[in-house]
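Heads up, one of the protein chains got dropped from this complex, but the rest are sitting where they should.
Letters A, B and C mark the chains as written, and numbering starts fresh at 1 in each.
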């Protein structure tokens, strides 16, 4: 941690502050006197030092943290790639690119089983589908809830595909434990710390979506919440961020793929459906994601998008999903991987 | 709802779509044929029409919603200002500007009672203080939780000040019911719909903070979640949004004050402490908020900011709170109100 | 153009407004009376109607434009892809992906010729290099200016590579005419309309970079400025936008590639160097760009990045450029194109 002092700070002041830091936190302070500016370089376990409190010192001008605040998710602590096994043989983060596909919402037994069969046939190895649906409007369809979860489980039994589905309330964790293979934490809940902490107590994989206005550092801090509980099976998911551009629903932050892979050892997947918000962008964004190094994709596919109960605009039909899979395969090969 | 069709759409296609809309939703469709472009103006209860599904029609180019999606929070439905009474005589939204003050976190019995007495003396009429603290890092102080809530209640008994404090998990609602006078929903939970729905089942006031990357329309939709449950005691709180500017922690969206007052009948308060993120911005931002028409302020005040367990940088000392109150009073008078 | 009227607007008011619109602009007005809301659908050449003036009508609530404001750049008016020939055989927008490469700034005769030879050898077909450098600080190196332009021209004569270089002031156009093959308009000048208008008077290709906070619509409107002067040789360049994320210098808006290709017939290239701001992001972003459908790339390559006079952090060495070209070739093949 680097503390920049204001011009004209006295030596007494600096001595006093250094003494206090040492006493309070066991920190050793190196004073570097420059032309016009003095900086204090703090050495020791500075994670505990309260930056806010230091900023109250009337002679402190600015503070810079030198160490990243996430530890367990940090690649420095764990240089090898982590792989997360969602089900036997379905591993995220290895050579094989994993495609998770399915409808935005589970709507009926027929629908979810039909979609599951079709996406499996095209090469998807995980079934996605929403049972609890967080919606901006209280007047929109909120999902089939427990019934939806049950239907996902039936689709799993029918097809063998492991299931990833969104959880929005810690009180439902027990219910989910036997019915799905991977929890999904949605963008709006990325900083629902109560939920993250309780998921950290399980050992089931967590697909953590980046909040649409969260930095990559905050994203990794949320992964850290889950990992700090002992659950290291975290999959990071970039799904578009909020910017001033209104043509697309969100702006897919494609740079997040190489950056997250560099900062962290956790696997990274991309959601091209929510990022663009419209079906014709799914294929180009999916291809870009794989080209940039993503370990997987989560894609919305619907048997009848025009009559979907939610997010129909961005869902692929069976035909367009098939085409998308074909193009993805080519890109995967071009980067030395396979689908 | 206005549906813009692509060039070259046939009359048959339009007839078919119009018929389907009528059958499915009871909507009447007016077709307006322009030079090059045909638009359909949908008349009826278009709230139920799924915009996403319509976008799947290959001939649909764009869709514009004409009606705002929030109803209960909408000033059109309720032209008079709503006032929310937090405690007998403490009314938000009337002539009197309400100042809520207190520490970021409750730290001890002595601390919270001391701060409560001081802020009351200076004219604050509500005590704020955090018991459950959502923090970006799992390694930061997370609040005293139930003990903190109890201490707030003691401070209330000691000073008579009603208490507003943040709730992060629906399972704690019962616990909060007797110990505070107003729930606070933090920015990170503005779209925690499970929490909002359950707060809508109570009749206790809810101070709803705007998410740091949420539009004003989304903000009002979250108010709508609470109101749809029957709880109309919602207070809107602008606390800064996330932008590209890094000098300030957030960018206080001062325009939100006149805009929210125009769109909605709900009272609007401003949090100048979180917006700027540093103590010396609190006073100018507080004055700006009142000048722009805010009904109240929520301000962090600490007995010893340099040793606060959270957010010390932005907390006011007793002295600076006193000065701030003096300036606020002058601005309140200048806009025909009082503190 | 759709005009939404406020509740309670009288028929007289609507008649009066319709009459005025007809008289003033020759517009025909269709009145659609809904439940609670009346909308006016304006038919005719609404491009001339001043939206701002209409908003002054106290009964007008909101206005939506139905037609895109750009015409010449619009794919509707010109369904086939446009190709821009920078030099004989160097065509942007065809099957072949064009790579433009070179240093951020021209620094010396030796440097620019050496870089030109190396990038040509690796398959680049256009030489980029800055002579006039717009820098945030007046104390930074501002480019070799006319001398730099001359050196670029020498590198062209030596290698045959056509040259693209940035112009910042209309008064230099004449100077550039004989010394380069394509003007570059930088992000900061995307709305320097005086410059765009004068470039529209030439017939030399213009590589127009998207402003870092401009929407795609504004971007196309700037292309329209050049095209309206008669110069249709415009190449669009996405180079990252400004968002709240601070880890990357800018956020590459990868969605802009499919969106711009859909909205417009103009070719689209991507600048992965400025987007990420650091050398190790160039390769993954370049691959993503080609996968998403870009027609070309503009990449910074330096003979000695550690001692570059500007933007050294993001420049590739000869070795890393070679690796990048190899990967790009594979992706190009995977999408049915070639480098």
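The criterion applied here is as follows: contacts are C-beta pairs under 8 Å (C-beta built on N, C-alpha and C of every residue); 3 or more make two chains touch, one makes a residue touch a chain.
For clarity, every value in this text was computed on a predicted model and none was experimentally measured.
Touching the missing chain, out of A:188, A:242 or A:261, is residue A:242. Touch with the chain omitted from the figure is made, among A:7, A:23 or A:178, by A:7. Checked against the full complex, the candidates B:54, B:72, B:116 or B:285 give a single residue touching the omitted chain, namely B:285. Against the chain not shown here, chain A presents residues 2, 4, 7, 30, 32-37, 39, 41-45, 62, 64, 66-67, 76, 213, 242-244, 246.
In the full complex, chain C makes contact with the omitted chain through residues 47-48, 50-53, 55-57, 69, 134-139, 168-171, 188-189, 191-194, 197, 211-213, 218, 221, 224-225, 228, 242, 278-279, 305-314. Counting the whole complex, the residues of chain B in touch with the unshown chain are 213, 215-217, 241, 243-248, 251-255, 257-259, 262, 275-276, 280-281, 284-285, 287-293, 327, 330-331, 333-335.
In this section, only the chains that are shown with their structure count from here on.
For the pair chain A and chain C, the distance between mean C-alpha positions equals 31 Å.
Look at where the CA atoms of chain B average out and do the same for chain C: the two points lie 38 Å apart.
Residue positions of chain A touching 2 or more other chains: 213.
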